[in-house]
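Let's look at chain A:
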Amino acid sequence: MTEKPLKEVRKLPPCRAACPAHVNVQAYVALIQRGKFNEAVEVIRRDLPFPAICGRVCFSPCEDACARVNLDQAVAIRALKRLVADIEREQGRVVAQPVPKKYSEKVAIIGAGPAGLTAAYELAKLGYPVTVFERMAEPGGMMRYCIPDFRLEKFVVANEIAYIKDLGVEIKTGVEFGKDITIESLKKDGYKAIFIAIGTQTGMKLNVPGEDLEGVINAVDFLRAIALGKKITVGERVAVIGGGNTAIDAARTAKKLGAKEVMILYRRSREEMPALPHEVELAEKDGIKFYFLVAPKQIIGENGRVKAVECLRMRLGEPDESGRRRPIPIAFSEHQYEVDMVIPALGQVVEESVLPPELLSKDKRGPPLQVDPLTLETNIPGVFAGGDVATGPASIIEAVGAGKRAAISIHRYLRDEDLRKDRDEEKIEETTWVKDWRLLEKKERRYEPPIEKPHLSFEEAKAYLEKLKRQARFEAFRCLGCGPCAECLASMELCEGDKAVVDESKCVGCNVCAVICPVGAVKKNEKGVAQVNEELCKGCGLCAARCPERAISMQKLSNEQILTMILTALER
Partner candidate 1 sequence: MSQDSHPPRIVCFMCNWAFCEEEMRIPYNVDVIRVMCIGRMDPALVLETFIKGFEGVMLVGCKPPDCHFVDGNLHAERAVKMLKKLLALAGLEPERLKLLLVAPLEERAFSHYAKEFSEEIWRLGNSPLKKDEFIANLTAAKEAASAFRLRVLLGREEELTEFMNAYGEKIPEEEFDALLDDVVKAEYIRYKIHYLTRIKPRSVKELAQILGLKPFAVLRHITNMRRKGMIALDRVEGYTPLYKALEVR
Partner candidate 2 sequence: MSETQKDFEPKIVGFLCNWCAYAGADLAGVSRIQYPPNIRVIRVMCSGRIDPAFILEALKNGADGVLVAGCHLPSDCHYLSGNFKALRRVMLLKKVLKDFGIEPERVRLEWVSASEGDKFAAVVRDMVEQIKKLGPNPLKMEAKK
């Protein structure tokens, strides 16, 4: 039973609708319920090439949208994804088979970050010969160079990328776009479509006096240097400026490298911090101090080295266009922090120099690249752009989403189909069928990923893994299964989306079915006869069992069908 393509299934459960990559959460959670961990990974991989990575670092919009939030707590979707991906990597690693080349047109992807690799992954699966050009020594982009090891182990990244390579994607590292290759050179080399996904590598400047003193290093360069293994001496007292995940990573890395005291200065309040709350807690646990509503005015140096940072107190005004409240400095509130190292972590920007001038958008305020938000086309035909380079710094999962959309556009461009036809993303409706919350019971979360890696003997590890698996399955049972039949492949023949059918001549309109149906899928229409809403009906069959006139039957698993099963069982 193949999974129904997205455009047919307009109504998605909230989690899948919220995920930029539309990962079929409900399906893999249902598989986990059954303990079918490998099949679960396979389902994830259909939409997302990086299950393990996202299982660790994704900001999980799916959990925020999870319907269960109305009841107690969202289902631990990210944690479950991480567990199944790790189990698959540790126990039964699946080596991808190279996909036979169905098409001849060569596609060039510039940048081996999440966006580029996903586009390559998708196009490879479609049968295109894809080549990814990466400036750095290793592919992975932000995933490898920006996220510290304790959040995302390098071998995990390597492992996931290997899967993409096995599919037949050629990755050429050490090739710099704008220098070694340009759009014209690629076209000359026969690449019919180009996807620019170089992300945003350079950190944003503080633009305060004393920024270029010694001891001031941008967070991106700091983390990249460590990822490349360079030896970085860390000061006694380190101040990190900024509130995003990069700031937290930089602070915790600094702590781990021996800094005595590490503090984070953030100009807004704790609620507005873009970093994952879960990460902020870990930082606090590492002893990092947080100072809110402060912003650097200038960095004071002593003979060329940082000695202190002078900051101003802030208060929060009206929300700006990003929806977060604008910080306004309070006059004469200067105060100083004695530090010997300052790491600005304000976010990254695109290196415009690398990009050909005709791609750059005219108005400066918006994102640098001129890109069609839906089809990711640039103003050069055949050239597409996506990920952080088009949208500005964003999450990995959003980059993956962009990669997928790019792949579709490139595929249509090469097959010269209309790029825009029924691709409007917004029409995906979010449905949760829950009719009456009072009927549901609260169940607290049953699974949390271990904070520290336990040090266990082999046997202990085996038992520990079994315990984790059981907990994961119990957690999976908390999922309400919001969408229509989740094609969870649990039992193929049985619940292939069974639907109830009403025999209008028999129905007298007593409305018992509407009372019984847990999802409110069957209602009386204006003719006074019961009518089943195909999209909501989950095929449970309660209405058929209770219908006083026996006017409702199930399409696939009808009473007669069960009766024949009984009879065949008897002959056995």
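Selection rule, in plain terms: all candidates are chains of the complex that A comes from, given by their letters.
Structure notes:
One rule holds for everything that comes next: a residue touches a chain if its C-beta (ideal position, glycine included) is under 8 Å from a C-beta of that chain, and two chains touch if they have at least 3 such contacts; residues count from 1.
If you're wondering where the values come from, they're calculated on a predicted model, not measured in any experiment.
Screening 1 or 2 for touch with chain A: in this complex the touching candidate is 1. Chain contact summary for the complex, chain A toward candidate 1: residues 33-35, 436, 439-441, 443, 470, 473-474, 477, 481, 490-491, 494-495, 498, 510, 512-513, 515-516, 518-519, 538-542, 544-550, 554, 557, 559, 562-563, 565-567, 569-570, 572.
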